[in-house]
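For reference, the structure discussed in these notes is given below.
With one protein chain withheld, the remaining protein chains of the complex are depicted in position.
Take a look at chain A:
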Amino acid sequence: MKVSVVSRSGREVVKGGIELKDSAKVADLQEAIHAKTKKYYPARQRLTLPAQPGKSGKPVVLSQKASLSEYCEKGSGSLTVVFKDLGPQVYYSTLFFWEYVGPLIIYPIFYYLPVYKYFGYEGERVIHPVQTYAMYYFCFHYFKRIMETFFVHRFSHATSPVSNVFRNCAYYWTFGAYIAYYCNHPLYTPVSDLQMKIGFGIGVVCQIANFYCHILLRNLRSPTGSGGYQIPRGFLFNIVTCANYTTEIYQWLGFNIATQTVAGYVFLAVAAAIMTNWALGKHSRLRKLFDGKDGQPKYPRRWVILPPFL
């Protein structure tokens, strides 16, 4: 079959189009486009069907594993796809590594090195026990995230635009430094011993729960990554859709109860807002997909992210 590849403005991206076997898959088309254009490797390609005049709504994105014939206009042996360049891409694992390694290195810098003298605080610094535990806790958290990135998570769309590296690293590294600055400050005021223990206790329990959530999510996807969405089940997922975000938020709450800094709470608020945004999207996608029709199970009634609020 003949596939013509055009840009959103109508210009031909591959002159003369591409000839493929009728049984070819979308992935084969992507390889062919890459071969012809050299610089657009498959991860950079976003292929959609042309918008139907009169029909609104989101354009249909070609699924990599599908057969091209599924998208062909009925009867004809040809297909037009609209190409968009997503820009240079990086693997999610690369992106996550760079995001998380920042705080892992930055926090200990504030703990171990005499940085406060450059902020005008001379002299010896008394280190409270809570500050030491906080350092181990914080660093363990980001170490755990890196380990999960490489050994636990199974990624659906394997890449992300390079620009996200700068944006995400700015977010994590800046907040990491902001929190580290206050937690290790020479004039830091610790909370009571009991409050510290409660805080870290909550934090550790939630991190373990969070890890278990990640294991459960991983098992929803097959190793070849061929699964679509599945209804998450087991453990906290039975009552809340995004239990992994829930445990993450409560884990940071524990850290903040133990360390009590405005910086930490600001980070908690922003992170919770971002995760809530994601959770609302995921919850609504799952409910739309699992609507109880055509043999699909109906998505059970669950909290979205933070019982009893949402």
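Operating definition for what follows: a residue touches a chain if its C-beta (ideal position, glycine included) is under 8 Å from a C-beta of that chain, and two chains touch if they have at least 3 such contacts; residues count from 1.
In this text, contacts and distances are computed from a predicted model.
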Problem - Per UniProt, the name of the complex member that is left out, chosen from "Ribosome biogenesis protein BOP1", "Very-long-chain (3R)-3-hydroxyacyl-CoA dehydratase", "Regulator of G-protein signaling 9-binding protein" or "Fructose-bisphosphate aldolase" - result: "Very-long-chain (3R)-3-hydroxyacyl-CoA dehydratase"
Problem - Candidate in contact with the missing chain, chosen from A:Tyr41, A:Phe155, A:Tyr182 or A:Phe211 - result: A:Tyr182
Practice task
Among A:Cys169, A:Ile231 or A:Ala263, single out the residue that touches the unshown chain.
Solution key: A:Ala263
Exercise for the section: Spell out, residue by residue, where the missing chain touches chain A. Expected result: 182-183, 185, 187-189, 259-263
